[in-house]
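Every protein chain of the complex appears in place save one, which is left out.
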Amino acid sequence: MLRYTVKRLLQLAVALLGLSLLLFAWFKALPGGPENRLLPENATDQQREALRAALGLDEPVWVQYGEFLGRIVRLDFGSSLSSGRPIATELADRLPATIELSLAAMVIAVGIGIPLGYLAARRRGTWIDFGSVSGSLVGVCIPVFFLAAMLKVVFAQELGWLPTAFRLSAGASYTEVTGLRVLDGIITGEFDIAADAFLHLVLPAMALSSIPLAVIVRITRASVLDVVGEDYVRTADAKGLKPGTIRGRHVMRNAMLPIVTVIGLLLGSLFSGAVLTESVFAFGGIGSFVYQATTERDYPALMGFILIIAVSYVVLNLIVDLSYGFLDPRVRVRK
Amino acid sequence: MTTAKIEKLERLIEATATARDAKTGSLWRQSIRRMRRSPMAICGAVIVALFVIVAVLGPWIAPYEASAQTWGKEVFLNRNIFPGPRPENWFGLDHLGRDMFSRMIVGARQTLLVGVVATLIGFLAGAFIGGIAAAAGTFGGRWGERLEAVIMRSVDVALAIPMLLLALSVAALLGPSLSTVMIAVGVAQIPIFARLLRGSMLAQAHSDYVLAAIALGVPKARIVVSHILPNSLGPVIVQATLVLATAIIEAAALSYLGLGNPDPGNPEWGTMLADAQRFLSGAPQLAIYPAVAIIVTALGFTLLGEAMRESLDPRLRRQE
Partner (left out) sequence: MALLEVEDLRVAFGAATAVDGVSFAVDEGKVVGLVGESGCGKSVTSLAIMGLLPKGKGRKARAAKSRNGKVPAQAEATGPEGTGPEGAAGDGAVPPGHGGAVAATPQGIAVGRRSNRGGADVSGRAAFDGVDLLTLPPAAMRRRRGADLAMVFQDPLSSLNPVVPVGRQITEVLERHRGLKGDKAVKEAANLLDRVGIPDPLRRLKEYPHQLSGGMRQRVLIAIAVACAPRLLIADEPTTALDVTIQAQILELLKDLVDSEGTALLMITHDLGVVAGICDEVNVLYSGRVVESAPVRDLFARPTHPYTVGLLGSIPRLDLGTHEPLTPIRGSIADVIRWKDGCAFAPRCDRVAPACVEGEPALVGAPHAHRCVMAEEIA
């Protein structure tokens, strides 16, 4: 297990280095170069040169890359062109909202998807099976932002059951602990805040969970169908084990392997979905931030965002891989 | 080695691979037969066919000019209350007083174009990268293996970037337009295609008939181009069908984020859907028409792709 972990960590370092190179190249390739955005249109060549020297743009490329690397390691992404605040601060303020939303969506997707997929596999050919398979086929085809907007119109605006936007009702006094507001409300004992935050979370989380849910249902169904046909499940049956034991220890523990892999792959689409969902519900996470940064061409902000998301994606996938090693002895223990 | 000799060897390989080829041939034929029986495949094929027909014939079928603001006055006078379906405009009018029905029909073409171009970019670039990696790794000796390792690690890095981020970065470079959307969605698909083709080619490269060809001394480039590559394309083509669905949806998402061309005269479903978000509570029909069209089309490609995959995958086939 140690060997495996070390190997994966090394791969992670290589991936991140590659990523930083890619980002640097991207930053260099941006139209006009950074000095053009900082100087007025009618700047003289002398002013230009002075600024280039000040920004270190006259150094050789590899020196620039080294400095770039040094800055991002210190989480110094510069300041946002639109708000003027340091980008790292902006991101830190907004990250908890996105984490809360993504977590909630994943809880929905896993909590409903795995049981439903299992049921569809075991009741193969029934309406449950047909319904969940066709539901998940349609589910991946609905644009997330459209689903989010429709949920908002129907359940928030027309029916008025749930709030339309933001993370808390106006005027709610809130004590920040972790930044995940439902959790904070529970920790501090402000249960009304927790409930309020929860109600604000329902619609965005539902919208965001649509694609992961659809994918998890399908992969669970396929995986369970595969596993229940295996000889070792028959062996477990021949031992006279209770159905619960067979399901948990023999069917699900094996069926989980592909499911975990897919959950790792889903994280990418989860971030994309978060950007879209947050902008619909003005959820105040980094999703809304990047929407704003894109429309206003705030490149440093975009770069900081891309870096944060890519790093967390890579790290999360490392965790998924390690848990895979934990689940599958064939990866963990070599013969 | 002379050409004549090579050709002789080729015939020998063909002979050794005959049984296999016969099997592959019947595999394709079988899967087509199976697909004709599968309701999933039929639904998908019908939807895709309808979509393509509308896309091709669009401008001739549409009752009105799609970009003409024929009823502009009527719409502007009733601020933000747009007429719904009525005899002369089956789907009502949009916010600029244009006929929604005509826009939907004409929009199919741009939508298909976005999907196809994006998929082609991903497919061609991905297949090129994956193909080079597999060929180098198999036949390039030690340096080839290193090249393959470098390429595939880079692909892994690219895979680690969520698709929307790749798309955003591309869009930031190119500025907002419909071609930005196509390129962005296409670029984001490159790593997937690269990995898929490489995996598929490596599987072929270790099969008996390729080993036979190597043993007989057929030039390696020729083995790759005329034997390994054609036999490896199956899963990649299936993936392309599925990616077409994704591309149409992702393109809509990018338009929604403001990276597409805002309200082009030439309509496109994704852009229409993104534009209509502003009027969602007052005139939801403006969003629902393109949304349903996108969902149904994406579903068509997905059904077709999944049915193809199932009919080609012996493992899945056994389950059916």
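Letters A and B name the chains as they come in the text, with residue numbers starting at 1 for each one.
Basically, a residue touches a chain if its C-beta (ideal position, glycine included) is under 8 Å from a C-beta of that chain, and two chains touch if they have at least 3 such contacts.
All figures in this text were calculated on a predicted structure; none of them were measured in a lab.
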Of A:167, A:181, A:218 or A:250, the residue in touch with the unshown chain: A:250
Touch criterion as defined above, residue of A:8, A:48, A:124 or A:297 at the omitted chain: A:124
Touching residues (missing chain, whole complex) on chain A: 124-125, 225, 228-232, 234-242, 245, 249-250, 253-254, 257, 327-330, 333, 335
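Methods note: only the chains that are shown with their structure count from here on.
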In the complex with chain B, residue positions of chain A that touch it: 14-15, 18-19, 22, 26, 29-31, 137-138, 140-146, 149-150, 152-153, 157, 222, 225-226, 229, 267-269, 271-272, 275-276, 279, 290-291, 294-295, 297, 299, 302, 305-306, 309-310, 313-314, 317
Residue numbers on chain B that touch chain A, as the complex places them: 153-154, 156-158, 160-165, 168-169, 171-173, 175, 245, 249, 252-253, 256-259, 270, 273-274, 277, 280-281, 284, 287, 291, 294-295, 298-299, 302-303, 306, 316, 319
